[in-house]
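Note that one protein chain is taken out, while the other chains of the complex remain in position.
Letters A, B, C, D and E mark the chains as written, and numbering starts fresh at 1 in each.
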Amino acid sequence: MYVCVGVKVNGFACKKDADVTENDFFFSGLAKPAVVNNTVGSVVTGANVEKIPGLNTLGVSLSRIDYQPGGLNPPHTHPRATEIIFVLDGELDVGFITTANKLISKSIKKGDIFVFPKGLVHFQQNNGKEPASVIAGFNSQLPGTQSIAVTLFASTPAVPDHVLTKAFQIGTKEVNKIKSRLAPK
Amino acid sequence: MYVCVGVKVNGFACKKDADVTENDFFFSGLAKPAVVNNTVGSVVTGANVEKIPGLNTLGVSLSRIDYQPGGLNPPHTHPRATEIIFVLDGELDVGFITTANKLISKSIKKGDIFVFPKGLVHFQQNNGKEPASVIAGFNSQLPGTQSIAVTLFASTPAVPDHVLTKAFQIGTKEVNKIKSRLAPK
Amino acid sequence: MYVCVGVKVNGFACKKDADVTENDFFFSGLAKPAVVNNTVGSVVTGANVEKIPGLNTLGVSLSRIDYQPGGLNPPHTHPRATEIIFVLDGELDVGFITTANKLISKSIKKGDIFVFPKGLVHFQQNNGKEPASVIAGFNSQLPGTQSIAVTLFASTPAVPDHVLTKAFQIGTKEVNKIKSRLAPK
Amino acid sequence: MYVCVGVKVNGFACKKDADVTENDFFFSGLAKPAVVNNTVGSVVTGANVEKIPGLNTLGVSLSRIDYQPGGLNPPHTHPRATEIIFVLDGELDVGFITTANKLISKSIKKGDIFVFPKGLVHFQQNNGKEPASVIAGFNSQLPGTQSIAVTLFASTPAVPDHVLTKAFQIGTKEVNKIKSRLAPK
Amino acid sequence: MYVCVGVKVNGFACKKDADVTENDFFFSGLAKPAVVNNTVGSVVTGANVEKIPGLNTLGVSLSRIDYQPGGLNPPHTHPRATEIIFVLDGELDVGFITTANKLISKSIKKGDIFVFPKGLVHFQQNNGKEPASVIAGFNSQLPGTQSIAVTLFASTPAVPDHVLTKAFQIGTKEVNKIKSRLAPK
Partner (left out) sequence: MYVCVGVKVNGFACKKDADVTENDFFFSGLAKPAVVNNTVGSVVTGANVEKIPGLNTLGVSLSRIDYQPGGLNPPHTHPRATEIIFVLDGELDVGFITTANKLISKSIKKGDIFVFPKGLVHFQQNNGKEPASVIAGFNSQLPGTQSIAVTLFASTPAVPDHVLTKAFQIGTKEVNKIKSRLAPK
């Protein structure tokens, strides 16, 4: 078999067939809800090639997302993949915005499926009274994530104020307020 | 936005941006366990481009698989995708065989993840006492499936007996016994 | 030759070889600076498959961007392409943010080249006293664009306030102020 | 030129242009019929990247298959390629099964061509009285092969009996009979 | 099964599974040597998606090339594929030129294999006393061909003389001599 788990390919390892084991294709880290103790009220746990070496060159991965009541997976993009979610528990309001600036949104619940096309800004929010969780499938072994607000207001070094004031049409004072609230603690 | 839901692309439709709705990206058909009433004791329910038109050209899909106690998703391949499963409930023995004819197998349980590389023969069996179920992610909008035993012993028209007797090193009588048992009812 | 300019492929047309002309591969619409009369002070003009039918299936396109002094091409993503710019005139501060939330930025001038990797948030600002312009190359016949602030604060229908207040950690009043300023006029 | 014959890419080597020679693109190992002395009566000889280092990253390869009278290339799949065969000598019955479980089969002879779509189970049998042989083209530098009967009944370690009894609807005794007959000698 | 033989995809048709037959995957047109009666002494016969509708979307094809003694398949490129040849009969001198302008060449004979990397100029010449023939595999369903001398000196309309005089550093008189000799008869 041709399994890249040892020599470096795409920055990841390739193994000889004889050295591959079942554990190269296994991961148990999505079994339990993550502890959610951040401002937005949601946590994403990845099951990608960084955790499952056997995924290298195979072009697929999963994530688990846990949401407190009211918790938001804030608007973000995946630069290298489409996402398709299955709701494990709870109720969510989900949406993405098209390149024609149209919001496509829906309230979904346990057992429902929703698709977020490749590279588009999207979000999910738990508007129920119970915790919610989803399993997300991606057509990339490492889809990457850019959380928009944090990307723009809490990068290192910082995006210049005048870029943000002009983009959002707000003042420097307001930019700095957002920056201070989103700063890593 | 560029969404293929109306003109035919890959045999599927493309819609103009203005006509796309949230329901083109939504599916509720995996919410409940399927009724399992067949010989092998498992049922696969797809959530692919045939059910979710917005998936067209996006390269990803999901399936749900339900297993009775003892139920088997018999050895099969997906000609166009790698599969990654997340166990919703129960316990499974899973495995795939490499092109070097090595079996890679493991017992997994609720919350675990396992990968079946693109195009390789694989199977899952519920060896617990309770029903089991998984969500499977694929890096294709329509991965396709070939269930090996049924492909070889129950196609229409039939694979010639002498191909099967020679491949499995059994007699015509035994071939016909398998054919009769696997024939569609 | 195999040129898609008449039958629909990817939603675009294919022509028979005999019907293809030089004008299917030609475009003059980037020759002059665009008139810049908007809030951000920049205008993007595309030379993609919507303008050049011969590009269909060929996977490349150009754009021209014109900037007033102080003009900003505000933070945005291209869901389907990497971008590489060549500065025709003027001086720009450019940057992109990585998925590890690191800002990669540089001041560049006439004749310089800079790369914005696929799907990542990036921006350019004219911090000089003269108009500036660039030619941008993309590895997609239709890269698509999401301008982040407008995507989040001026879509139709609107992204719910509570998504934005939580994502940016600001109040509803501030969200509505941004929404009103970014609303299409 | 960009030729991967020395540094490891995809597990194979890349060479600098100056070090590449004509022998990196040459192979003589398919010139003569292979000696066929196995149970199924056919032998496959590959001319892929393992034999021709210059094929690395180029996405194509050939094989030669030799068949005794009555010899069978038993049902198998190539997980990473479509196959197209040209009959060098003799007469063959060939077929593949679609994902809708339809057998597509035909008797072909010297000079004929037949296609086996990517990932689908297929076979060829020499039903003539003379040896037969084909040249097969693949759109992969290393297509891989899974011979179905051997994959299921002769892997190391073995596929569990209860998987096979349930899949083929036969008893353990019959499973073990097949296993013993297909075991490597 | 997903087989494009009836609706147009890539300009070719898609068929419903029920309508697909074995003849969509079959071709007998390479069985006999082509009659060679042209100036260069070789004829190429394609077995691609134009002849075998079932190849659509499958990414592979074959050709047969027949050469008289002394016959040349003149320097040409395939814009969309790598080529790998198997010599059916005779002896050939073959070569390709790298992008570093290095000629990689070899004398090969019946049963030998040689690779011509994607897009590079290559040629084969029968320097034996008997007719020769090869089967060529391509990783494209329609690789396309540009025969260099004919492309430059016998296109319709003609490439301007001053382009050719400057490129080849010859006079208009010599350009016109070549043009007249290569003109379609």
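To be clear about the criterion, a contact is a pair of C-beta atoms (placed from the backbone, for glycine too) under 8 Å apart; a residue touches a chain by one contact, two chains touch by 3 or more.
Not measured: the values here are computed from a predicted model.
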Hidden-chain contact residue, picked from the options E:D19, E:E130 or E:E174: E:E174
Contact residue for the chain not shown (choose from E:I85, E:I108 or E:L182): E:L182
Sites on chain E contacted by the missing partner chain, in the whole complex: 39-41, 72, 74-75, 77-80, 93, 95, 97, 99, 101-103, 105, 117-121, 123, 125, 144-146, 148-160, 162-163, 166-170, 174, 177-178, 181-182
Where the missing chain touches chain C, by residue: 1-3, 17, 20-23, 25-32, 47, 52, 54-55, 58-62, 64, 81-84, 86, 88, 96, 98-100, 102, 104-106, 108, 110-118, 120, 135, 137-140
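Just so we're on the same page, only the chains that are shown with their structure count from here on.
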Inter-copy rotation, chain A to chain E, in degrees (Cα atoms; steps of 5): 180
Type of chain D:chain E copy interface by residue overlap (half), same or different: same
Euclidean distance of C-alpha centroids - chain B vs chain D, Å: 24
Residues within chain C bordering two or more other chains: 8-9, 144
